[in-house]
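Removed from the display is one protein chain of the complex; every other protein chain stays in position.
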Amino acid sequence: MNSPHLSLPRSRFPLPGEFVFATAQYESGDWDSAPLVPANLIDSLARYTSLPVAPTGAIVALASDDLFRFPLVFLTGHLPVRFTDVERTNLRRFADRGGMLFVDDHNHDIDGAFHKTAVEELTRAVGPLSQLPNTHPIYSAFFKFPDGPPNTSHELNGWGDNLVHSHLLAAMRGNRIAVLYSNKDYSSEWGYHPDNKRFLAIDNTKFGVNIIVYALTR
Amino acid sequence: MRPLDRVIRTRRALAATIATRAALGGVATILLTAALLTATLPRTGVGPASVVWLVASLVGAVALVILSRPWSRLTVPRVALWIEERVPALQYALVTAVDPVGAGPGAAFLEREIDRVSWDREASRAMLRGLRWPALAALGGVTAFLLSSRVGVGGAADRDRATASVSTAPARDMPAPFARLVATVRSPAYAGARVVRVESPASIGALVGSTVVLEGSGSGEGVTADAEGRSVPVQSAGTAWRTTVTVGARPAVIRLRHGSVERLVALEPRPDSAPVVRLLIPTRDTVVRTARGELRLSAAAHDDIGLATVGFEYIVSSGEGESFQFRSGTLGARRLASGRDATIGAALSLEQLALEPGDMVHLRAVARDGNNVSGPGAGASETRVLRVARAGEYDSIAVDGAPPSEGDKSVISQRMLIMLTEALEKRRPTLTHERLLSESRQIARDETRLRKRVGDIIFQRLGDNPTGEEGRDPDEALRSDSTVPATDSARAALLRAASAATGAGDEILDFEGDETPVIAINRPLLEAYNAMWEAGRALDQGETGRALPPMRRALAAIQRARQAERIYLRGKPPAVVVDLARVRLTGKERGAASTRLPRAATDPGAARRAERLAAAIELASRSPAAAIDSIVLLRVESLDAAPPLADALADALAAMRSGRDATTSLARARRIADGGVRDAGGIGVWSGVW
Partner (left out) sequence: MLSRAERVRRTGEQALRLIAFAAIAALLWRAIRPPIATGVDVAGGDLRRALARWTLSATPAMRVVFDAAPDPGTRDWLRALARAGGSVRWSASRPISAAAVVAEPAAEPNGVTRVRLASANGEAVSLADGAGAIDTLPRGGARELELGTVAGAVRAAGATFTATSYARESVVLRPVLVLGAAGWESKFTIAALEERGWRVASRVRVAPNIDVTQGPLGSIDTARYAAVVVLDSTVAASSSEIARYARAGGGVILGGSAPRGGALTGIAPGRVGPRVAGVAGAVASGAPRTGLGGYPVSSPGADAVVLESRDGVAMIAARRLDAGRVMQVGYDETWRWRMAGGDESAAAHRAWWSRLVAAVAYAPLVPRESGLTPIDEAPLASLVDALGPSAPIDGRPTAPTDGARITRMLFILTVASLLGEWTSRRLRGAR
């Protein structure tokens, strides 16, 4: 599969040097369960930084060679994650060459099928996931998060596993994050139309900006 | 037989004898020359063995030519003379008889006299005597060559074994404790506890967790052993000593010392691979209308050492949108006593799983091996998905596989509007009326937009103007007086449908002709639509307290609509295009500068390994044994850090230990260690290799 799926008008393909927010498409689950996250984070990136960014995101299949065109890829879902052999091989190469995968458990449930299967598959493909210390540079890459990953309203409202997860997990390549894994359901937290930001006293997408800036600069 | 014929027969035999002499003499010359050169060439380990054989072959060829010269003199008269010399009884009758001039009238007489004498025995004896010395010379050549191989660099091929390498120093140079070193390797219990003996080992490859016992002769006094800097105890057992180590996960070198002599033995762990599993049946993902019957499963597993358990795993996912439940289980599990291959089968009863429309079953086969040293290795097959179709999937509305996104967005937006309204209601006492009205109407506008989206979902198939509000200013829609009797517009129809569906109105909705029956319309969405309308009117008047109940009813209705199965709208999620120019740098907060930590060099040890290899190659010409030790240590270090270099060094070590020319393999190892030689082809006008 080598045909990229770019959700862009034909007249607006990414310009050279632009950051393109890519969402991973994988075979086994509901990969597109957070369709508004890309637009929201693109909006945030434009609000706070001067980085050139494509106005809409792209969808890229993990099994496709096009994966290597997007060094930062977002993956989420509710359903069990079972990578095919091609997806697994691609992910390992992606991580080895310098790519970064951000995975978020849309179920917000460490007892759920997404978490258990995703952790197993990511460990198999890229390497073991270990707790990321809350003093890691990603928490100060742009905005400061002295207490580590910001909590989501879903955690605080007792949805999912009823837990507030104090740490994110990561698989490393040297001192660089290759896979960033979250149980905090940022997919729901950030899954709203960017125009609705004006209703929020505090922009809850700032940590997403940190993730992107970390990926682009480390 | 005539005398001439008898002489010709003898001549043939003599020719064969000469040929045999020449061959034996040539072979003897070759072997003696090779033995002489082999024993006297310096032991470099990198010398050209082919030159020895070339020179020996040339000398042997010269000897063959010289020894073959008598062949040309084998004429009939000469042969007759040769016979006469050995059989005096012929009294030159034979020579006369075979004379080309002829014997004259006495030929018949001569023939009779010659017939009475037989010379076969004498001739045979003479020919055998002629072969005696060449045969002895050939035998001597063979002996000399074999002896030279033992003392020179032309090592015997039978000493070059993959598992039992030649020791790093000739046996006669080794002190007694190391002179006859034997390794006993016992694999871990789960791998069958096989025992292998290796004589005079230089490197031992074994599974992680294997025990290696090194034994040597003597009391072991003065013998020390260490592995990777840690001392290993040496026990004395009568006339032998021994030391025991366990093969760890990383390559290591055991150093045995006795006085100033050191003996190295490399330990190369062989990892235990995880099982490889293939799911044979089902061969692809499946969608079924109803979950009935049995699904046949079949899988095959293979392990390099031995399988322990094999079975199938499944996960059932139920739900949609944001709400899912999961169940998991196993079936067909088997525990295996031994064996590297297994095929399993099972039947999955779909009725027992109690699947509902929309449920998915993820299936795979899993196998584990018996590795209880570094943990069981687990292998899994590809996953197959069986899905039970929803009823709505057979409607023409179904387009593509995607959960309903509009509902989700509405839920989150509606919740947000509720939160904003609640916050505004709390601040009411502190706000002026104008301010309250302004903010309340802002919320009302968004409520209207959301309501429009819900209406679009419900009535998208009513035509190109589903709600009658498209293209119109939402504020304009709000300003219309809902008490004015509605014209028979689509919007009025929508209101009536909503009222009827929610029981809020008196009118019984009736559809004429072939219009879409209201029964197909999602009731909860209609309720939501109605409640949103009511809330919007209250917000527009600044009645935030009065707006909250219908807003909450709308939220509840939307959540119920997500569970509804009658309408399951699918399609690609909407591509939201961000207006970058509008939002660029409008964020209320500013980020902060940060510092980056440097990355480490990819392989900081590569340059050091290349230097060590170059030094070892230089050392080879002065001290081959020390060079071999250096390369052994380098190879052990490279097994993890640079496996291609380790492979190349293994080839070089094999050649060096057997006395073969290792130049090519060392050059190859050096190229790998250096990363190759970069060649610009020519000297350009700018330095640097492009």
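Which chain is which? They are A and B, in the order written, and residues in each are numbered from 1.
Throughout what follows, a contact is a pair of C-beta atoms (placed from the backbone, for glycine too) under 8 Å apart; a residue touches a chain by one contact, two chains touch by 3 or more.
Computed from a predicted model, the values in this text were never measured in an experiment.
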item	value
Given A:57, A:99, A:112 or A:160, the one touching the chain that is not displayed	A:99
Residue of A:86, A:110 or A:216 touching the missing chain in the full complex	A:216
Absent-chain contact - pick from A:19, A:114 or A:207	A:19
Residue numbers in subunit A that touch the chain omitted from display	16-17, 19, 48-52, 65, 68-69, 71, 93-94, 96-99, 141-142, 213, 215-218
Subunit B, residues in touch with the chain not shown (by the definition above)	585, 590-602, 604, 606-607, 610-611, 613-615, 617-618, 663, 666-667, 670, 673-690
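What we mean here is this: only the chains that are shown with their structure count from here on.
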item	value
Centre distance in Å when subunit A and subunit B are each reduced to the mean of their C-alpha atoms	29
Contact set on subunit B toward subunit A in their complex	315, 317, 319, 322, 324, 326, 328, 360, 362, 364, 382-383, 385, 402-403, 405, 408-409, 412-413, 416, 420, 572-580, 583-592, 594, 596-597, 599-600
Complex contact set, residues of subunit A against subunit B	7-9, 12, 28, 30, 32-33, 35-36, 38-39, 42-44, 46-50, 53, 55-56, 78-80, 82, 84-85, 106-107, 112-113, 117, 137, 140-144, 174-176, 188, 191-194, 196, 199, 203, 206, 209, 213, 217-218
